[in-house]
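Right, I'll just put the structure down here and ask away after.
This part shows chain A:
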Amino acid sequence: MSTTTELEKGAGGAGASQDTLLELRGVRVFYGAVEAIKGIDLTVRKGEIVALLGGNGAGKTTTLRTISGMLQPRHGEVRLHDERIDGIKSHELVRFGINHVPEGRRVFSRMTVRENLEMGAYRFRSPDAAEMDRVFTLFPRLAERRSQLAGTLSGGEQQMLAIGRALMGKPELLLLDEPSMGLAPLIVQQIFDIVEEINKQGTTVLLVEQNATQALALANRGYVLETGAVAMSGPSAELLADSRIREAYLGEGAA
Partner candidate 1 sequence: SDSGSSGDTLKIAFQGPLSGDNVALGQNMERGIQLAIDQANAKGDLPVKLEYFPVDDQGLPEKATGAAQLAIDDPDVIALVGPAFSGPTNSAAPLLGDAGLTAISPSATNPGLTEQGFKTFLRGVPNDSAQGAGMADYYAKKLKAKKVYLVDDKSDYGVGLAKVANEKLTAAGIEVVKKSVPAKTPDYSAAAKDVVNSKADALIYAGYYQDAAPFAVKLAEAGYKGAAISGDGTNDMKFVELAGDAANNWFLTCPCTDATVEASTKQFSADYKKKFKVDPGTYSAESYDLTNYVIQELKKLGDKADRASVYDALSKGSYKGLTKEFSFDDKGELKISNIYLYQVKSGKIEYQGSIQELAGS
Partner candidate 2 sequence: MSLVEFWDYLVLGVVLGSIYAVIAIGYTLVYGVLQLINFAHSEVFMLGAYGGLIALTVVAPGDSPSGLASAGFVVLGLVAGAAFGALTAYGLEKVAYRPLRRRGAPRLIFLITAIGASFFLYNLAGKLFGRDPLPMPSAYENKKVLSVFGADLNVTQLLLLASAVVMMVGLDMVVNRTKLGSGIRAVSQDAEVAGLMGVDIDKVVSRTFVIGGLLGGAAGFLYGTFTQVKFDMGFIPGITAFAAAVVGGIGNIRGAMLGGLMLGVVETLTVPIFGGEWRHVGAFVVLIAVLMFRPTGILGERVGRTA
């Protein structure tokens, strides 16, 4: 399914890159004096799953936060449907169909599951019941716990809630920051399955992961970040085959 955003109406005639949804051009981001992102170019096409890989502190989270407007780049442009969106605050960007599932889940712990999902639909006048049903079908565990306080859910359940909450915003582009972190293998599998499912239903996904094997298995394309810059990029299969990747991120050379 596709969501209608205000942006689509306005950006009707943008020519060149019909299928490009998101584009980063020479983006540089600073924390105070520290440059965390040192000029990144990145493209996400409509309907894709793109994986963003890299070690600790490579700048993956920072990239996502820049896209969703939590951070502002000091140089470069962020474009959605070929329109600049850098400089727009995160709460406004939600209206453009970008939803971000932050690192570490960050559910509203003193709200119930249901209230958390309602928060996800904050930008609409009232939450869409059908959407909520869809989320509950995707995550039956949440359905069981709809009136439990989110803070008392287990890690996996919280991750599901965080994703469900983002889906309530009917995203065109879903940003996922390490959805598998701290989750049991079985749950990781489930989450990845769900991501695939969501993508099939029409949502474009930008996925940040440490878990390179699984992420690349899921994604169409991947980017590898190293200390704030793109070190490698290409279709998943290519990346998976690359020996450098296998050594550095799949732990093979040493194993």
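Picked so that all candidates are chains of the complex that A comes from, given by their letters.
The working rule: a contact is a pair of C-beta atoms (placed from the backbone, for glycine too) under 8 Å apart; a residue touches a chain by one contact, two chains touch by 3 or more; residues count from 1.
Quick caveat: nothing in here was measured; it's all calculated off a predicted structure.
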Between 1 or 2, which touches chain A here in the complex?
2
Residues on chain A engaged by candidate 2 in the complex (per definition of touch):
68, 70, 89-92, 94-95, 99-100, 102, 106, 108-112, 115, 118-120, 122-123, 147-149, 165, 169
